[in-house]
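Omission of a single protein chain aside, the complex is shown with its protein chains in their original locations.
The chains carry the letters A and B, assigned in the order they are written, with residues numbered from 1 in each.
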Amino acid sequence: MMQSAQPSHVDIGGPRQPLLTITGLTKHFALKGGLRNRAGGSVRAVDGVDFEVLKGETLGVVGESGCGKSTTARLLMHLIEPTRGEVVFDGCTVGGRDLPLKEFRRQVQMVFQDSYASLNPRLTIEDSVAFGPQVHGLAHGPAVMRARDLLARVGLEPARFAERYPHELSGGQRQRVNIARALALQPRMVILDEAVSALDKSVEAQVINLLLDLKAEFGLTYLFISHDLNVVRHVSDRVMVMYLGQVAELGPSDALFDTPAHPYTQALLSSMPSMDPDHRTEKAALAGDPPNPINPPAGCRFHPRCAYAAPLCSQMEPARIANGSARSVSCLIHQPGSGHPLAQPKEVAT
Amino acid sequence: MSSLIASSTLNAPVPVQRSRGYWASVWQRFTHDPVAMGAAFVVLVLIAFALFGHSIAPADPYQSSMLKRLKPIGTPGFPLGADELGRDMLSRLIVGARLSLFIGITPVLCAFVLGTLIGLVAGYAGGIVNTLIMRVIDVFYAFPSVLLAIALSGTLGAGVVNSLISLTIVFIPQIARVAESVTTQVRNRDYVEAARASGANAFTIVRVHVLGNVLGPIFVYATSLIAVSMILASGLSFLGLGVKPPEPEWGLMLNTLRTAIYVQPWVAALPGAMIFITAISFNLLSDGLRSAMDNKG
Partner (left out) sequence: MLLYLLRRVLYALPIMFGVALVCFALIHIAPGDPLVSILPPDASADLQAQLRELYGFNRSLPEQFVMWAWRALHGDLGTSIASNRAVAGEVFTAVGNTLRLALVATVIGFVLGCLFGFVAGYFRGSWIDRMASLVSVLGVSVPHYWLGMVMVIVFSSQLMWLPATGAGPSGSDQWAWDWEHLQYLLLPAITMSVIPMGIVARTVRALVADILDQEFIVGLRAKGLTHLGVFRHTVKNAAPTALAVMGLQLGYLLGGSILIETVFSWPGTGFLLNSAIFQRDLPLLQGTILVLALFFVVLNLLVDVLQTLLDPRIARA
């Protein structure tokens, strides 16, 4: 018997308030005084990240490996303690009086990349899915009922699958279980951390369609992290591009992909293999050494690999500037009056 | 919705049988291993001796007789001979199983419980708690086990309880180390993170997700310690530190019969043979268990 689930949480701030507001999120991992690094530096995995997630949208997050996407996701969920920064959920500070951590965890859930490692090999999949609701007070019987209901919704027939163990399922099926598990707590937001990256392409397509259906049915908000640009474009309303622990650019999906503003975004997009034999991807877009989060470059972090780098870029850190409606870029080119040869001069107020 | 139905049939695996749990498959593999089953049989016989020894034994193990001292194997009325006080060897060997098995297995059991607890806490907590706990464990681990057992027994004094305490202390560090190592591995797995993400507290996570995945390897390691413990416990009695006379216990019997090796060598060697057989059986049992648990489903 299928019931359509109503979001069980009260929408506090109303539709105009962002669901999630992240301010100044920073995480430095301390390095032990290693053999090379006498000073004992730190890995600056996430360094001052600000963004918002609007209610009902899908925010895509892209970037190379090591840019801090997964760390950001874990910081959001407080699976790792942030060094600095604030997470505000629907107007309430997470961990504060109005929103204790356990309650926050009920409203935001996550689906991980490795579908096998995400499931306890000793539990049946219905027990795995029923675990979360039981933690929050639901009795065993109703929790299992809800688990079976969700398994049916994600396309796994409960009569056949509920009492199986993770090793008896395929990758795509396990990921469906993980999605069911995430939904078991009736969250408002789901973070998908490379959730489809490890799947075969055909299976990936099915799971993405499932995710879109579920989003519509349950009124969810998604944070979709991936390195696959095509998928992100297809799925997301807005996209955030991260580089070396910082936000390079953020904007509506189509606008960002059609007219990328940040040089890094341009390079990323042009490195996508082209489908058009007349316009082949010839040149490798990104030059220079891969980034090192322990000692990031001074000034703008992208400047060693940037095609438009000027001497100024190694000295001055770009600020985040609004670039048209709902878009922002962190690049000196788009910062009026920065002094970059390609930047516009600052408008003089008259 | 149609996409959902179509995808479920595309992904359907072929066999539609009831799934088998992990322990059921371990049991299956174990029962098909002839060596392990043979060892299990011997162990069961020994346990039967331990539990029902007094009923099975043909004669009174405490009944001494100065006339019947040190009779050889095959003497009428004394199928395995008589010891230095004229007591029937067969009866003493059978009844001796109780104490010998008891002082061998109990320390491992206690160390299993305590060591797992310590290892779980150290492994799950991590950080400074882990470092502190494991450093203390390392200090005890730095002693060779025989030496530590003797040191503790020697200072506490003879007696069954004291030797149980000493041996438990000897085995706790070994089990704690294994427990900590396995717990740390499991703690870093994604499903534990997912459990934390669902808001569960540490105790619930350990109970539901960590314990089940950790007890298996620790248990196998503990079973491999039983043979060592038996030999060590009987060794303590052999030195006069464990069981006190006139209780029948194989190590103690070896001690009291030592002077008889020139008179009735084979009778004197019998208790040690029992220890040997028991140790082999437990070792083979433990090896069989480990093989059965090694393949994952």
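Convention: a residue touches a chain if its C-beta (ideal position, glycine included) is under 8 Å from a C-beta of that chain, and two chains touch if they have at least 3 such contacts.
These numbers were taken from a predicted model, which means no experiment stands behind them.
Although one chain is omitted from the display, it touches the following shown chains in the full assembly: B. Among B:59, B:215 or B:239, only B:239 touches the chain that is left out of the view. Set against the missing chain, the residues B:24, B:161 or B:273 yield one that touches it, B:273.
Only one residue in the set B:43, B:73, B:113 or B:151 touches the chain that does not appear here, and it is B:151. Hidden from this view is one chain, which touches subunit B at 135-136, 138-140, 142-147, 150-157, 227, 231, 234-235, 238-241, 254, 258, 261-262, 265-266, 268-269, 271-273, 275-276, 279-280, 283-284, 287.
Definition applied: only the chains that are shown with their structure count from here on.
Put simply, subunit A touches subunit B in their complex at residues 77, 79, 101-103, 105-106, 109-110, 112, 114, 117-124, 128, 131-132, 135-136, 153-157, 160, 163-165, 167-170, 172-173, 178, 181, 185, 203, 206, 209-210, 213. Considering their complex, residues 1, 3-5, 7-8, 10-13, 16, 18-19, 21-22, 189-191, 193-200, 204, 208-209, 212-213, 296-297 of subunit B touch subunit A.
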